[in-house]
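This part shows chain A:
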Amino acid sequence: MIVVEDLHKHFGGFHAVDGASLTIETGSITALIGPNGAGKTTLFNVIAGVLPPTSGRVVMDGEDITGLPPHVLFSKGLLRTFQIAHEFHSMTCRENLMMVPPGQTGETLWNTWFGRKRIADEERALRAKADEVLEFLTVEHLADHPAGQISGGQKKLLELGRTMMVDAKIVFLDEVGAGVNRTLLNTIGDAIIRLNRERGYTFCVIEHDMDFIGRLCDPVIVMAEGHVLAKGTIDEIKANEAVIEAYLGTGLKNKDKLEGAGA
Partner candidate 1 sequence: QDTITLGVLLGFTGPAESLAPGMADGAELAMAEVTESGALLGGATVVSVRGDSACDATLSVAAAERLITSAGVNGIIGALCSGATIPALTNVAMPNGMVMVSPSATSPALSTLEDNGLFFRTAPSDARQGVVMAQNILDRGFDTVAVTYTNNDYGRGLADSFAAAFAELGGTVTLVASHEDGRADYSAEVGALAAAGGDVLVVAGYIDQGGPGIIRAALDTGAFDTFVLPDGMVGNAITERFGTEINGSFGQFPGTDSEGAAMYFDLATAAGFDGTAAFSAEAYDAAALIMLAMQAAGSTVPAEYAAHIMDVANAPGEPILPGELGRALELLAAGQDIDYIGATAVELIGGGESAGAYREIEVVDGVIQTVNFR
Partner candidate 2 sequence: MTRSLDTRALLMFALVGMLFVGTGFVQSWNIALGIFNMGLISAIMALGVNMQWGYAGLFNVGVMGFAALGGLAAVLVSMPPQQDAWAAGGVQVLLGLVLGAATIVLAILAWSKLPAGRMRALTMIVILVGGFFLFRSVFDTGVAAVEAVNPSAAGYLGGLGLPVILAWPVGGLLAAGAAWIIGKTALGLRSDYLAIATLGIAEIIIAVLKNEDWLARGVKNVTGIPRPVPYEVDLQQTEWFLDLAARMGASPVIFSSIFVKLCYAALFIVVLLALIWLSEKAWNSPWGRMMRAIRDNEVSASAMGKNVKARHLQVFILGSAIIGMAGAMMTTLDSQLVPGTYQPLRFTFLIWVMVIVGGSGNNWGAVLGGFLIWWLWIQVEPIGAFVMQGITAGMDPDAWLRGHLMDAVAHMRLLTMGVILLVVLRFSPRGLIPER
């Protein structure tokens, strides 16, 4: 589905993405993990057209999509969420969702004056759909609340909710889990699996929660210092020395010290 070829993104002298090449298979739930600052978000941003690459290519279904603006990519079925929530703060949560579907009749000025009937019908359907999503995310009580005034975790949920408003081909999720309650995250995980199975969405997920990754994803791609360090199933990755050293670690050191002190 997505092929990234030798992608580079430099900020001044700093190589945030440094020759990354990877493939996201159609129909997979691919995980992208790696230490902080490995370049995952930057890679997402380049793929999604937010940042222009320094060099390299991004191909989607055989078509070169390098450097296309985000709204064009959206229309090609590429959706993404943001690691740091980008809600529309002055709009209500419901409006945050309702604005998503593309090509709404009422988005053309002419129709807002002379196509009231059609708009009204569409709006009704959209509203129902938005409410459904809100309910799924357990935030239906916030439907009319300004999105700028909800909790950090709820913003992340909204972030995810927007991708559920349309039929996408591929969805990039940037740490949807960070700050989300684990019980809810499990439900979200289920939903992702369902969307993947039933509707054939492809997912690419950045996460630091290995349980979540383990439950959902295959394959797992590990990035470090701007390039791909390893790729494989979750178990392979968990056993990979390099990955353990750079990313996973070996657990709490103070565990022993504490025990020592307490004994």
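Criterion: a residue touches a chain if its C-beta (ideal position, glycine included) is under 8 Å from a C-beta of that chain, and two chains touch if they have at least 3 such contacts; residues count from 1.
How were these picked? Simply put, all candidates are chains of the complex that A comes from, given by their letters.
Keep in mind that this is a model prediction, so the values were computed, not measured.
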item	value
In-complex contact of chain A, chosen from 1 or 2	2
Residues of chain A defined as touching candidate 2 within the complex	48, 50, 69-71, 74-75, 79-80, 82, 86-91, 95-96, 98-100, 102, 104-109, 111-113, 116, 119, 122-123, 162
